[in-house]
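Left out: one protein chain. Kept in place: all the others.
So that you can tell them apart, the chains are marked A and B in the order they are listed, and the count of residues begins at 1 in each.
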Amino acid sequence: MMSGYMEIALITIVGILFPVIAFVASWLLRPSHPNDEKFTIYECGEIALGGDSRKNIGIQFYLFALIFVIFDVEAIFLYPWAVSFGGLGAFAFIEMMIFIGVLVAGYAYAWKIGALEWVGDA
Amino acid sequence: MSYGLLIPELIIAASALIVLLAVFMKDGGKKFAGYVSIVALLVSLILVLKDGLVTPTPYFNDTIVIDPLSQIFNMIFLLVSLLVVIGGIRYNEDKPHAEIFYSLLLFATLGMMVVAISNDLIPLFVGFELASLATYPMAAFERTKRGIEASMKYFVIGALSSSLLLFGMSYIYGVAGTTNIPQIADALSLNLMKPASLLGLLFIVSGFGFKMALVPFHMWAVDVYDGAPHLVTALLSSASKKMAFVAAFKILVVGLIALRFDWYIGLALLAVLTMTLGNVVAAVQRSVKRMLAYSSVAHAGYIAIAFVVISKSLAEAEIALAGGILHIFSHALMNAGAFIVAAIIAAAVISKVKPGEEDNLDNYAGLGKIAPVTALMMAILMLSLGGVPPMFGFWSKAVIFLSAIKADLLWLAIIGVLNSALSLYYYARVVMYMYYRDPVIERVNEPLMYVLPVAIATMGVILLGLYPPTYEWAFEAARTLLMMGGIL
Partner (left out) sequence: MIPLEWYLALAAVLFSIGAYGILVERNGLKVLMCLEILLNAANINLVAFSRENLMGQEFALFSIAIAACEVAVGLALLIMLFRYMDTIDLETFNILRW
C-alpha cells in the first residue's frame, strides 16, 4: 500500500529538483549581457500583448490550436502500443503504421488547403 | 484467418482518404473525387449484396461480427450514400472544396458500417461518433446562416446524446464487467433489477432517443433537417438516423430481453406520441422540406412499434424486428428519394419562381408539366411514404402492424393505421399540387445526376416490396439478433 505512494513521492521530489538544478546550473554557467531585446516577453514569435491580456487574439491561434489538439491527443494510442510492443509482433506494427499514415494524410490535407499558412494578425 | 468479409469497410476507409488527397491534383480533383466515391460505394454494395445471408463470422477477438443483420444495414447505408454521392456530382459543380464533402460522406458511411458490424460497446461507440462527427460539419457545408445554425444545434444535441450514451454504457459495463454485447446479455440476466443496470439502460434509451429523434427528443431533428443542404438532409434522415436504430437494436433489444422488463407501456407511449406529433405537425407545414422532416419523425414512431412488441411478447419478437428492419429499409429509400427531389426543385425550378423560399409547396404547383419525370417519381415516393399498396412502404408498415396485432396490441396497430391515414392527407396534397395546379413557368431541364438517384430509389420502392428475398433477408437478420440476445 505505502510502497505505491513512495514512488509518487520520489517522482515529486525529482520533479521539483529538476528545474531547480537546471536554473541554478545555467545561472552559474551563462555569461550575463542583458539588453532590451532580451527582456521582452517571449510569446511564440508574436509581438507581446503586454499589460492587460483580456482582449481578442487573432483567430489563427485557434486554428493552429485545433490542429495541434487533434494530433496531440491521438498520440495516446501510441503509449499502450509502445508498452506492449514486444509481445505484439509484426501485425501490430503494420496497424500502427496505418494509423500514423491516416494522421499523415490528414496533415497533408491541412497543409495543402493552407490551414497552416500564417496570414498575420487578423 | 481471412478478412474477405471486411473488404467493403476497408474499401470505404481507403477511398475516404484517397478522396481527401485528391486536393493535390492539378484541377483540384473535384470530378475525380466524385467518381472515386461512386465506384467505391458501388463495389462495396455489390460485395455486401453477394454475401447477404452470410453465417455469422467473428473478427478481432469477437469485437466485430459480420452477420445477416449487419449486412442488411450495411446495404442500406451504402445504398443511401450512393444516392447522395450521385446527386453530389451535380450539387458540387459550383462548390469549392468538393473533396471534403465526399470524404466526410465516406467517413460517415464508414462509421455507420462499423456500428452495424460491431459486437462490442467500444467499436459501437467509436463508429457512432465517427458517423456523428463527420456529419456535423456537413450540415454547414453551404456556410449560410441557416446552415451554420443547423450545424451548431446538431453538434450540441449530438454531443449531448453521445455523452448520455457513454454514461449509460459505463454503468452497463460496471454491472456486466464486460463490453462484449452477448456477454452483457448473459450478465444482465443474472443481475435483474439492479439499480445500476436500470440507470444505464435509461441513459442509453435517452441517448438513442435523441439520435432516433423520438418525441420528446425530436426538436433538434426538424431544425437540422430543414437548415442543412438537401443532400445532407437525405443522408442524415435516411442513413444517420437508421444507424441509431441498428445500435438500439443491438444494445436495447439485448438489454431489454435480458432484463425481462415490462417497459412496453412506456415505449408504446413514446411510439404513439412520436407518430402522432410528427404527422399532425407535418400536416400544417407549407415547406415541403419541413413536412418531410416531420414525416421522418413520424416514421421513426412506426419503427419504434417494433421495440414495444419485443418488450411485450417475445414470441412475436422475430416478426416485429423484421418489420422494423423492413420499414427502416423502405423509409431510407423513400426519404432519400424525396429529399433529392426537393434538391432538384431547389436547383432547377426555384430560381425561376420564388427565390429565397426554395421549399415552399407553391413551387411544386404544376410540376407534372414543368418537370414530368421528377413529378412522376415524386408522386410514387409520396404514395409509398403514405403507405399505399403495392409500394414497398405499404408492405413494410403492414408487417409492423401485423406484429402488433399478433402481440395483442390491437389498439397500437389501430393508432398506427389512423396515423397512416392522416399522413396520406399531406402526402397526397403534394401530388395534388403537382398535377392539379397550373404551372407558373415553362418546362425546365431536369439535371440527369439528380434524376438518376431518385430513379434508383423509385425503382426500389416499386420493386423491392414485391421481391421475396428482401423479406427473407430481413427475417434472417431478425433471427440473428435474437440469437445474440440469447433467445431462439
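Odds and ends about this structure:
What we mean here is this: contacts are C-beta pairs under 8 Å (C-beta built on N, C-alpha and C of every residue); 3 or more make two chains touch, one makes a residue touch a chain.
Fair warning: this is a prediction, and the values are worked out from it, not measured in the lab.
Check B:Y91, B:F155 or B:Y450 against the missing chain and you find that the one touching it is B:F155. For the chain missing from the display, the contacting residue among B:L10, B:V39, B:I122 or B:V373 is B:I122, taking the whole complex into account. The chain not shown here touches chain A at positions 59, 62-63, 65-66, 69-70, 72-74, 76-77, 80. Within chain B, the residues in touch with the undisplayed chain are 121-122, 125-126, 129, 133, 136-137, 140, 143, 145-146, 148-153, 155-156, 159-160, 162-164, 166-167, 169-171, 173-174, 177-179, 223, 226-227, 281, 290.
Note that in this section only the chains that are shown with their structure count from here on.
With centres defined as mean CA coordinates, chain B is found 41 Å away from chain A.
Per the touch definition, chain B reaches chain A in the complex via residues 17, 20-21, 23-24, 97. On the chain A side of its complex with chain B, the touching residues are 102, 105-106, 108-109, 112-113.
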